[in-house]
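Omission of a single protein chain aside, the complex is shown with its protein chains in their original locations.
Coming up: chain A.
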Amino acid sequence: MSADLETFYEVIRRQGITRRSFTKFCSLTAASLGLGAGAATEMAQALETKPRVPVIWMHGLECTCCSESFIRSAHPLVKDVILSMISLDYDDTIMAAAGHQAEAILQETREKYKGKYILAVEGNPPLNEGGMFCIDGGRPFVEKLKEMAEDAFAVIAWGACASWGCVQAAKPNPTQATPIDKVIKNKPIIKVPGCPPIAEVMTGVVTYVTTFGKLPELDRQGRPKMFYSQRIHDKCYRRPHFDAGQFVEEWDDEGAKKGHCLYKMGCKGPTTYNACSTVRWNGGVSFPIQSGHGCIGCSEEGFWDKGSFYDRLTGINVFGIEANADKVGATVAGVVAAGVAAHAAVTAVKRIVKKPENVG
């Protein structure tokens, strides 16, 4: 980053925030990211020497649920993210400017902050009809996306749309909606899947990049390990009921009222990698299973095309689990875990995902 950009620390000091509050902020952020005490010091140093990073947030084919989720962030508050942590110079959902005035910002950012801005992408480009199923400024969105990616420092793929394709890419994908890593080949891409992703996971990823100046450690599919390395099922508070063979058999039955396991109602928790059962949603209030509905697996690739949300997991059937799950037992849980792990490994091998290099 060049010296003419103001650092985050300078910005908040100018805004009347004390050194003490600043240190406290670093500790809290480090803690919320699940990092140790040393990280708080590292973060403080980073914030003192790095400027507010320009962020360009573009929208392709999507439903805006990712933006809506982002503004739900409880820690940090989104107003603090926007006013003090990043410089959200372009986001068609909230920006004051429109038309030419909006378009001008894209060009200016490319020139002024070449190689220094983060490109955050919500939604994806459709490739059919010359890209004109998504028109932006009279041109195909895909062209603008590639232009802006060209000079970005790193790219964030928000949600299931940008990461995997999501609902518009479900069969038969009539617009040929395409995940962004299929059209952006030469930049590191952080995938933050989910429909939408959890708010604090989104701000956690952004602040990680802006404070440490590097990408978080990613798994083979390009997802930050810190939030996506465990299954919902691994940390589900209803897991003991699964292990004890206590299941909801039909909606609103005794089991449902007692908070039993939703596996038989089609819950995809055992095959879904996300932070819902740990971070939870909307400031930690609840998550789908806690409110009585099974996980629909919305952070997994192609989750729309894996059968009904109410079908019991078929991936586990192969390992002979379904019959046993009705019976009970910790043994069963072990087999499920092994089965699912094997399934996941096979899936992972099928994908050729290059682990992005750390930059910055």
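Just so it is clear, contacts are C-beta pairs under 8 Å (C-beta built on N, C-alpha and C of every residue); 3 or more make two chains touch, one makes a residue touch a chain; residues count from 1.
Definition applied: contacts and distances are computed from a predicted model.
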item	value
Which of "ATP synthase subunit b", "ABC transporter permease", "Uptake hydrogenase large subunit" or "Iron complex transport system ATP-binding protein" matches, in UniProt, the chain that is not displayed	"Uptake hydrogenase large subunit"
Candidates A:Met148, A:Ala177 or A:Leu313 - the one touching the absent chain	A:Ala177
Touching residues on chain A - with respect to the absent chain	6, 11, 14-16, 52, 54, 59, 61-69, 71-74, 77-79, 82-83, 86-105, 126-143, 146, 166-168, 170-177, 182-183, 195-196, 199, 237-238, 250-252, 256-260, 276, 281-283, 285-293, 296, 298, 304, 308-310
